[in-house]
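A single protein chain has been omitted; all remaining protein chains appear in their positions.
After this line comes subunit A, so read on.
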Amino acid sequence: MATQAHSKKRVCYYYDSDIGNYYYGQGHPMKPHRIRMTHNLLLNYGLYRKMEIYRPHKATQDEMTKFHSDEYIRFLRSIRPDNMNEYSKQMQRFNVGEDCPVFDGLYEFCQLSAGGSVASAVKLNKQASEICINWGGGLHHAKKSEASGFCYVNDIVLGILELLKYHQRVLYIDIDVHHGDGVEEAFFTTDRVMTASFHKYGEYFPGTGDLRDIGAGRGKYYAVNVPLRDGMDDESYESIFVPIMTKVMETFQPSAVVLQCGADSLTGDRLGCFNLTVKGHGKCVEFVKKYNLPFMVLGGGGYTIRNVSRCWTYETSVALGVEIANELPYNDYFEYFGPDFKLHISPSNMTNLNTTDYLEKVKSRLFENLRMLPHAPGVQVQAIPEDGIKMDIDDQDGAPDTEEAEKDERVPQSIKDKRIMGDNEYSDSEDEGPTGDGRRNRESHKNPRKKQKTTEAKVDSEAVKEEKTEEKEKSTEVATEKKEENGTATKKEESNEPVTCET
């Protein structure tokens, strides 16, 4: 891709070396080990050294109860394999036991997975990174007070909640073969988060994700469900993913995107029934990346672990904008990748039950729904003034809102590049942070330091801002004017902007 060459991004990657040792139990298809396999591949591909590697904190109970019920988290915290018998009632209530077994370190595992996603969100909020990757996250089935489908704590919802502090609208995309019901349910009634899920539907877990499920209340039309049938191949997938997501980007105009990269949609998955290759799967990452929005990439399903780690390694390379060889480098788990020891996999000859006719029908129905969005052209512009007000505010001052506004706008690549250069210094200052802290750790300087940090950030961003405020103001004015005037044409132009400005 032409865009790849100069779309080097600041990528942060979250990983805890313990994650691979959590074990769901005998015969259970979910294997956290796949995350470690990915990690080792990243190291040996030399991708490790190209990104910022973080060990996430363990999410606290407070953090997790931002979404989950207190009772449920308390239960997760206290249950262990050796005291399971005392909790049988609660286990039933919270759906823990069968698909979601109680295993050693269950709570820690949830903490790490959630901790990574929350830290990613904060990182994006602080504009300290453009793409954050947490392969340990993406557990999209977990409900407010219920475990489901191997997921206990919904790190995605927690991450999105964090993003909502700075972003008026967040887009969630789910390319797991299973429907992202936990996330959809959590944001079913809000118009600030749009959830879009591409999944196998019909006689399949979790049974939700009908074309007709479009959200409720204020959130009506803010849930996009693309029900698919067995045997989806790369071509069909792209033929439906690209137009629908383009339209979604166009009409919803998110200021941040979360992508759940469940790898069970790959061919030959133990539980999945699609026929995607690593390349086809990675195209979705590529697609979202092009929009240059704060971007969180999460893991998810994936039960043929050698392919999962292939896929996520490739997708990390896509996020980094680095090309990697098809030949897998030697690593601790090299033998897993036999007999070919290649990065890419080929599709099987299974029949694709998704006829073009079917996909076409689904697509047109979804377009119809998307046309109902208030932002859509031809409909009274309602939500725009909200933004407009905020713009006014950030013209005066107020760091967070300026950041918000900046993200709302498509910034020319040249300026973005400059900002990346600036990030270098920024991170240095961050590196100094802990040591500086060490020097004066006799007293608590928590608040002063924070202030200092924000001012730093402000200075940093202001430097950039000054350059572009003028431009930006102009462009926003134009944009809003155009919107009010009318026109599909202007809309399209706008949405094409990020793409065109890159190429």
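Criterion: contacts are C-beta pairs under 8 Å (C-beta built on N, C-alpha and C of every residue); 3 or more make two chains touch, one makes a residue touch a chain; residues count from 1.
Keep this in mind: contacts and distances are computed from a predicted model.
Per the UniProt record, the chain missing from the shown structure is "Metastasis-associated protein MTA3", taken from the list "Metastasis-associated protein MTA3", "Lysine--tRNA ligase", "N-alpha-acetyltransferase 38, NatC auxiliary subunit" or "Anaphase-promoting complex subunit 11".
When the full complex is taken into account, the listed residue touching the unshown chain is A:A119, out of A:M91, A:L106 or A:A119. Contacts to the hidden chain, counted on subunit A, fall at residues 14-15, 17-18, 20-23, 25-27, 29, 33, 36, 40, 43-44, 46, 48-57, 66-67, 69, 81, 85, 95, 98-99, 104-105, 115, 118-119, 122-123, 125-126, 128, 141, 143-145, 148-150, 157, 161-162, 164-168, 178, 181, 184-190, 192, 201-213, 216-217, 223, 227, 229-230, 271, 273, 331-336, 350, 353, 357-358, 361-362, 364-365, 393-394, 397-398, 400-401, 404, 424, 427-428, 430-431, 433-434, 437, 446, 450, 454.
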